[in-house]
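Structure, as structure tokens:
In this view, the complex is presented without one of its protein chains, the others remaining in place.
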Amino acid sequence: MITLQVKTSVKQGLVNITTQVQRVIRESGVAQGVCTLYVPHTTAAITINESADPSVKEDVITGLKKLVPEDPSYRHLEGNSHAHIQSILVGNSVQVFVEDGQLKLGTWQGIFFCEFDGPRTRDLWVKVLSA
Amino acid sequence: MITLQVKTSVKQGLVNITTQVQRVIRESGVAQGVCTLYVPHTTAAITINESADPSVKEDVITGLKKLVPEDPSYRHLEGNSHAHIQSILVGNSVQVFVEDGQLKLGTWQGIFFCEFDGPRTRDLWVKVLSA
Partner (left out) sequence: MITLQVKTSVKQGLVNITTQVQRVIRESGVAQGVCTLYVPHTTAAITINESADPSVKEDVITGLKKLVPEDPSYRHLEGNSHAHIQSILVGNSVQVFVEDGQLKLGTWQGIFFCEFDGPRTRDLWVKVLSA
């Protein structure tokens, strides 16, 4: 297992981590396989979506805030239950394919770390299984 | 890695792809393992849910439209940010189990390709890992 660090700079935002993941996969030496990316936090998530237009990242945060707004009526005393729920909806792990020793994504795809209660320094766990 | 093609016929809808996945798994020759199904697009997703009553498929689309409606205030100029967000909520990959060389699903489950910005011809990537 490899641990990557992701520094987030805002309360809620997406960070493109495709290049970091690409490097880990290349260095793993696996030619064909499946790579699992795992977020060991409870107010952060990971997703794969469009990386071409950076405004998609902003729209995703706008949409998730509308969907699960901050709400003082939640019982969890830290006041960040919306961030827990957003994390559950997006999910805390993704799988990507490894082909010929390289990360294989769709044409418009990038991998995004999703911060929902930052800014913080976060960990991302990576494991590559050989096919 | 195997690539399946899924032809979608509507703007937003679910397509049952269970039979196609079953065939790929059988032909992979893997007896026991885990199969990852990966959508290389950013306005489409994949999910596993009830296949017995086809009205569930329609209710899922109704629910997702209510949850994340089209909205001209999004910044992404293509006007399909709702489709990107719906895709992130549902997720772009699933895992299914392979037992005795066959796809193993729950009694009422089917595998559904989720089109959120169609109609289009879409790809689905499949990889089977042996246990």
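For clarity, chains are labelled A and B in written order, and residue numbers in each chain start from 1.
We take it that a contact is a pair of C-beta atoms (placed from the backbone, for glycine too) under 8 Å apart; a residue touches a chain by one contact, two chains touch by 3 or more.
Quantities reported herein were computed from a predicted structural model and do not represent experimental measurements.
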| item | value |
| --- | --- |
| Among B:K7, B:R23, B:R75 or B:K104, residue touching the chain not depicted | B:K104 |
| Touching residues on chain B - with respect to the absent chain | 32-34, 47-50, 53, 55-56, 58-60, 62-64, 67, 89-91, 94-97, 99, 104-109, 129, 131 |
| Absent-chain interface as seen on chain A, which is shown | 1, 36, 38-42, 67-68, 74-78, 81-82, 84-85, 87-89, 91-93, 95, 123, 125, 127-129 |
